[in-house]
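Dropping a structure here in structure tokens format, bear with me for questions.
All protein chains of the complex are present and in place, except for one that has been dropped.
A and B label the chains in the order they appear, each numbered from 1.
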Amino acid sequence: MNESEARSLLEIADDELILGWRDSEWTGIAPLLEEDVAFSSIAQNEIGHARALYELVARERSTTADELAFDRAPNEYRNSRLVELRLLEWEKTIARHWLYEQADAERLERLKRSDNAEVAGLAAKIDREEAYHRMHAKMWFDRLKDEPRFTAAVDELRPLLDEGRDEHTPELGELWEEMTMVRRSQPAGTKW
Amino acid sequence: MSEREQAFLEYVQSGGQVEAGDWLPDDYRAKLIKFIEMHGNSELMGVLPEREWILRAPTLQRKLALTAKVQDEVGHSQLIYRVVEDLGKPRELCLDDLISGKAKFHNVFHYPTKTWGDVGVIAWLVDAAAIISQKALLKCSYAPYARIMKKICWEESFHILHGRDVVLTLMNGTDAQRELVQEAVTRWWGPLMQFHGNPIPKDEDPMYVWRIKSQGNEEARQQFLDGYVPQIWELGLTVPDPKLRKNDDGVWEYTEPDWDELRSVVTGHGPKSQDRLDLRRHARENSAWVRSIVLARAA
Partner (left out) sequence: MIYEVFRQERKGQPFQHAGSVEAADNAFADVYAREQYGRRGESTALWIVPREAIVEVDDFVDELNRNYHRVDGYSLKQKLKEARERVGSALVARDR
């Protein structure tokens, strides 16, 4: 794996980690209890995908998945602007979910054709799990597509899909502070 | 008590179970709904103390485990409210009563969580106290509830292990990490001792009389102490009760818990009661439009 491949994997891993973090913000307060459970599965899958991707890159760089996930500075993350925004309105969350899953599907298709067998294999596994995410996103899209606030949210968020990987909003900094506060309270290498 | 009610009482007291469509004495139905509703409310409110720590979990593994644990709790509330609904009280009404303060939820979910130490202690000790109560519901005379309790107990089996893993990792870590655990144990001890309720004799407890529960409050507390105080002490942790000891008859003695605190907390005056209910209320109001689109059905 060369450095450019590692960087693209980190882009996906960071997207999944940060999106998983944002999706977890709905825990306990989703519009329906059933959605609380379903969205939590989606968040767990995302974090799980991030972990698997970080582990691949970590081996190349002689570090660990946790260190890649948590011990970089905010400006070193490679996630898109779309995933770092706090969107605690259901129409915006679903708009992001629907847009992200489509873009991610295309990205995974490319990755499945990688020359690196491990990367291609992992991409195939992730893609199979994402089938559920796409089903869920489509289900909600079909229910909300005639709602003006939903179509407005889709239009508003679509441009952010590939923006901002090099420059982050203050929201990522705030997210990072909270995400790493426990870990930073003890010296590096402490077991949790 | 009428003859029919007397026959029902004898039936459940000799191990008989009933289903949703069966005739139930009014008192039995009312007490059952109130008890099960409080359980559903508690699972739901139990999510709120823990949700922040998902975001702050210090490793990917802990993040996943905590997310799954909390997910189970929401799933349990869903199962439980379904049972209440089939008994005649719709879920939306249960949520209205929860938010307005009319219906109660267990004391432990009215307190703040302050550190990562709380995360471990809650999953290890608070969940243990809850599981003891839950196991006493496996033989509930109301069969639909007994059946979901089986699923709930099975799912909760990993919660305690996760808690123990978090605690043991901290206890084997730095001095500061050990202090996190001790401070959390000290802070949670009062609510834990109050959790199983004041020790009314079994035969005066309607929940036991109707065989909704198969165990009295004091029996549950003794089981908790017997199982978990040795686990606490063997890690070198202390419990803030100088009177706590197991006497020669195998009975645990302890300082009388503060029953006034319990009463005050469960009636909505706990340190986090109002904040958490407010959070639920706002979330519910803001998402009402979603429910009206998705659950469009005759009221």
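In the analysis below, a contact is a pair of C-beta atoms (placed from the backbone, for glycine too) under 8 Å apart; a residue touches a chain by one contact, two chains touch by 3 or more.
Source: prediction; values computed, not measured.
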Seminar exercise, completed: Of the candidates B:Gln78, B:Ser133 or B:Ser273, the residue in contact with the absent chain is B:Gln78
For this session: Return the single residue from B:Lys151, B:Arg245, B:Arg263 or B:His282 that touches the missing chain.
Result: B:Lys151
Seminar exercise, completed: Missing-chain contact among A:Ser41, A:Gln102, A:Asn116 or A:Thr151 belongs to A:Ser41
Seminar exercise, completed: Residue list for subunit A contacting the dropped chain reads 34, 37-38, 41, 132, 135-136, 139, 142-143
Seminar exercise, completed: Note that subunit B touches the absent chain at residues 71, 75, 78-79, 82, 85-86, 91, 147-148, 151, 155, 294-297
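Here is the rule we use: only the chains that are shown with their structure count from here on.
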Seminar exercise, completed: Chain-centre distance (mean CA atoms) for subunit A and subunit B, in whole Å, is 33
Exercise. Which subunit B residues qualify as touching subunit A in the complex?
Worked result: 44, 47-48, 51, 54-60, 62-64, 67-68, 70-71, 74-75, 77-78, 81, 116, 166, 169-170, 172-174, 176-177, 279-280, 283, 286-287, 290-291, 293-295
Problem set entry | Interfacial residue positions of subunit A with respect to subunit B in the complex | 21, 24-25, 27-34, 36-37, 40-41, 43-44, 47-48, 50-51, 54, 65-66, 69-70, 89-90, 143-144, 147, 178-179, 181-183, 185-187, 190-192
